[in-house]
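Complex shown without one protein chain; remaining protein chains in place.
Then we have chain A:
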Amino acid sequence: MTAVQAKPKRRARGTRAQRDARAGLALVSPTVIVVVVMVVLPVLWALLLSFQRIRLIQIRRMDILGSEYTLRNYDLLFGSSDFLAAIRVTLMYSVLGTFGAIALGLIAALLVRRPFKGRAAVRGVMLLPYVAPVVAIAFIWRVLLSPQLGFVNAVGTDVLGWDSPIPFLSQERGEITLFGLSFGVPTALLMVIFFESWKSFPFAFLFILARLQAVPGELEEAAKMDGATPTQVFRHILLPQLAGVIALIAVLRFIFTFNAFDEIYLLTGGGAGTEVLATQVYSFLTARNDVGASAAVAMFMAAVLAVLLLVYLKFFAERDRPA
């Protein structure tokens, strides 16, 4: 038996804590550098751009920091009815889209909660709308809803007896007659909200299902012993357990939907009353070549989210503390 006491070769000097601190900084620095260079600095620069009158043609010879700062972009925006309309549409789209996704996700999660034959396959299939490329699913729905060759309108006119095909994605206002009462509906906006709910419900489904699996079985058993019906179990046992995760999903989905560009751009191009702030940023940048105005709209979006997030954090930090 040889008891060789190998002396650890340590090139680094200093105490263990100092060595860890140095190693930690070294290892995390590539991440931090990428995020600072590609996210933090661009955001700060966008802030500067939003206070300048800059067009795309001028960028080749412009100064990085710019020269003349003015509030004119913001001034013009808040006087523009297009911008105010886009704020309203964005809020409707993100609130109703978030609500739709969570409602569908919650129902789906409750449905597949208990084991049944083929459950794994059903669960996998239900995630498809969320993982499939947004370009593909947007075009599938564009074809499905098309007035000329779409399946939905074919069924509507042949089976359901509609008078004429409905141009779902290009009709700004339609009329629905229910029980003799007719009222106007923003057709295209409802369609993009519906699309958003369909595309994103798997996200809510996945997280709610994961949380449901962790609800202790004894609670439910006890309630059942006391004669609680399924809806009572849901209302008084499951829902309180799910409240936290639903609130979190609501915040995340609201942020994602508020920022969403692809879905609306691909479905309607922002036409027919569906122009949201994100598509407005894009059209300012590319169609009107107005870098300053597009940056101002984008900064406004970031500011709205920052305020909402602060409110949420404050509200929740205070509610969670006693627990």
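Convention: contacts are C-beta pairs under 8 Å (C-beta built on N, C-alpha and C of every residue); 3 or more make two chains touch, one makes a residue touch a chain; residues count from 1.
To be clear about the criterion, contacts and distances are computed from a predicted model.
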Protein name, per the UniProt record, of whichever chain is missing from view ("Carbohydrate ABC transporter permease", "Exodeoxyribonuclease 7 small subunit", "Quinol oxidase subunit 3" or "Fe-S cluster assembly ATPase SufC"): "Carbohydrate ABC transporter permease"
Contacting the left-out chain in the complete assembly, out of A:Val112, A:Leu190, A:Leu219 or A:Ala250: A:Val112
Listed residues A:Thr31, A:Ser67 or A:Ser81, member touching the removed chain: A:Thr31
Sites on chain A contacted by the missing partner chain, in the whole complex: 6, 8-9, 11, 17, 20-28, 30-32, 34-40, 42-43, 45-46, 49, 56, 59-60, 62, 107-108, 111-112, 116, 122, 124-129, 131-137, 139-141, 143-144, 146, 148-151, 153-155, 158-159, 198, 202, 206-207, 210-211, 213-214, 227, 229-231, 241, 244-245, 255, 258-259, 261-262, 266, 278, 281-282, 285-286, 291, 294-295, 298-299, 301-302, 305-306, 309
